[in-house]
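Okay, structure first, notes after.
What you see is the complex with one protein chain gone and the rest in place.
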Amino acid sequence: MRGALTLGEIAARLGGRVAGDPATAVRQVASLDSAGAGDISFFSNPRHRAKLAATRASALILSADCEALSALPRIVCDAPYLYFARVSQLFNPLTTQAAGVHPSAVVGNNVRLGTGVSIGAGCVIGDNVAIGNESCLYPRVVVYAGCSLGDRVILHSGVVIGADGFGLAHDESERWVKIPQIGAVRIGNDVEIGANTTVDRGALDDTVIEDGVKLDNQIQIGHNCHIGAHTAMAGCTGVAGSTRIGRHCILGAAASILGHIEIADHVQVSACTVVTRSIRKPGTYTGIFPFDENRTWAKNTALVRHLADLAQRVRVLEKEKKSG
Amino acid sequence: MRGALTLGEIAARLGGRVAGDPATAVRQVASLDSAGAGDISFFSNPRHRAKLAATRASALILSADCEALSALPRIVCDAPYLYFARVSQLFNPLTTQAAGVHPSAVVGNNVRLGTGVSIGAGCVIGDNVAIGNESCLYPRVVVYAGCSLGDRVILHSGVVIGADGFGLAHDESERWVKIPQIGAVRIGNDVEIGANTTVDRGALDDTVIEDGVKLDNQIQIGHNCHIGAHTAMAGCTGVAGSTRIGRHCILGAAASILGHIEIADHVQVSACTVVTRSIRKPGTYTGIFPFDENRTWAKNTALVRHLADLAQRVRVLEKEKKSG
Partner (left out) sequence: MRGALTLGEIAARLGGRVAGDPATAVRQVASLDSAGAGDISFFSNPRHRAKLAATRASALILSADCEALSALPRIVCDAPYLYFARVSQLFNPLTTQAAGVHPSAVVGNNVRLGTGVSIGAGCVIGDNVAIGNESCLYPRVVVYAGCSLGDRVILHSGVVIGADGFGLAHDESERWVKIPQIGAVRIGNDVEIGANTTVDRGALDDTVIEDGVKLDNQIQIGHNCHIGAHTAMAGCTGVAGSTRIGRHCILGAAASILGHIEIADHVQVSACTVVTRSIRKPGTYTGIFPFDENRTWAKNTALVRHLADLAQRVRVLEKEKKSG
């Protein structure tokens, strides 16, 4: 926590309009449920109206059409969730690890570290790595040799950048011959990568993560992928090798994007969807198999395996109809 | 191994009835296949009757209705698998790492460690963490600042507790604004978490894992989740943010539970099932898309994408029938 601000001071910095006493001081953000004196909360989901009524927050952030729902001191703005994010940044740092290289970290030769870089305990940075200003690597991150990170990059614990891609050729006796992975990984500015996510180095050319990309935990990015700027992926998603994903895409959790395809800008892929071919048009794409009570599922699913038969029987009925 | 016990001694501690010589001594558990002299094995699956006949075990654990299937010294009990688990605990420790903090571990400020805690090589424990009695962190676990673990918690290698949740707001130009994650993770007693599993800290409030929860490897628990006591999840499962899962649930491997939903107590979710909405009623729920030979799959699957057409054609046939 960094000391209190009044609603007036916040609005002066971030915009919006104060309703109620602008001298109201807050010093931390909190949820409607757990907020107490000195906390500012936000309201954006109409389902939480009961929580709004019951909150003990000192102040609120909400949109104009909800302004009348509370008599608490409040900041009225267009995008309450975004506004709340910015208020939280006033009170809380984006990263919580001090600048500098922890003595237990292992840093290779010819590594370039920008100003204000933080390398946590147990990190291992290979030779010839470059890390931009103000970047923060939490404990136990590995960056293999030759990879580069931009400015303000955040890597959470367990991230592995630049391990070998999965490049294999079958020999005459169906044994695997390893293809040395001689590309690297290039990561832009303002990228955040979640715990235990892996980004493989390229086979020949580099794997590229553009500026502003946000990857959640346990994601796998295959070799030679190119992820466009400001794209976000939720946890457990996998992108197979040599796939190119556009800018401003959103991939839901546990989505799987197969290899060697292209996804346009502004595409949204729903959680758990398997993308098997290129997507050329912005929009939302989904492929979730519906769940059900086990018994009902078993009955319906057995039929999926005989859909071609069913369709054929309908065709026969239609034909008989016509001819009859 | 901790020295031999006779069947009589085992039954005195754990219950059950000895058939055959109660002075038979055993000193380790083993599978029917690999057991030898001094080993006790168990039989619970009727498909393994041939293995039972061939086993070289010195003794067996089985249920009353199987008692006559073997003439070996044996313990007869109601739940042979559970009994076997308890016998194994007599001969084998639950964790294999000595108490104490390994010199290569990095422990932050104001960390409270209970008695008998074991912190393995390369672990990193953030400031203000609390770890209860007899808990065991295998090598290379990271616990971020402010998180707490109960008693007898086991964390396997590569676990990351308390990395930032995936909290982002879109700004006016569709760039991502990070929301500082100021909650923590609270883990109860008797929780075990498998290798490379990640549990994110809460955005505002805490992520909570109640007593007795068992998480397998490579699981992802999003921020603000609440996992009820004695729930178990098999490997590769993901639970998205702000979801609340009840007590005594079982989630099969690679299940995906979407965010902001609720799952009642005593719910079982089959492996690889995507749960897209709240489940209010105990029971077993499934959503596995059936696999098939590739050719058959291709034929049937093409029709899934035209099911609405097929249903419409059936409606037409029904209508014609009626009117005809």
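All chains are identified by letter, namely A and B, in their written order; residue positions are counted from 1 within each chain.
In this section, a residue touches a chain if its C-beta (ideal position, glycine included) is under 8 Å from a C-beta of that chain, and two chains touch if they have at least 3 such contacts.
As the structure is a computational prediction, the values presented were derived from the model and not from experiment.
Q: Out of A:Arg140, A:His156 or A:His230, which touches the unshown chain?
A: For the chain that is not drawn, the touching residue is A:Arg140.
Q: I'm checking contacts with the chain that's been left out. Which of B:Ala12, B:Ala37, B:Ala54 or B:Leu94 qualifies?
A: Looking across B:Ala12, B:Ala37, B:Ala54 or B:Leu94, the contact with the absent chain belongs to B:Leu94.
Q: So which of B:Thr6, B:Ser63, B:Ser104 or B:Thr284 would be touching the chain we can't see?
A: B:Ser104
Q: If you put the missing chain back, which residues of chain B would it touch?
A: 28-31, 33-34, 79, 81-82, 84-86, 88-89, 91-94, 96, 102, 104, 120-122, 138-140, 154, 156-158, 192, 194-196, 212, 214, 216-218, 230, 232, 234-236, 248, 253-254, 271-272, 288-294, 297-298, 301-302, 304-308, 310-311, 314, 317-318, 321
Q: Suppose we count only contacts with the excluded chain; which residues of chain A make the list?
A: Interface residues of chain A facing the absent chain: 104, 106, 122, 124, 140, 142, 144-145, 158, 160, 163-164, 166-172, 174-180, 182, 196, 198, 200, 204-205, 218, 220, 222, 236, 238, 240, 256, 258-259, 269-270, 273-276, 283-290, 292, 296, 299-300, 303-304, 307, 310, 313-314, 317, 320.
In the analysis below, only the chains that are shown with their structure count from here on.
Q: So what's the Cα centroid distance for chain A and chain B, whole Å?
A: 25
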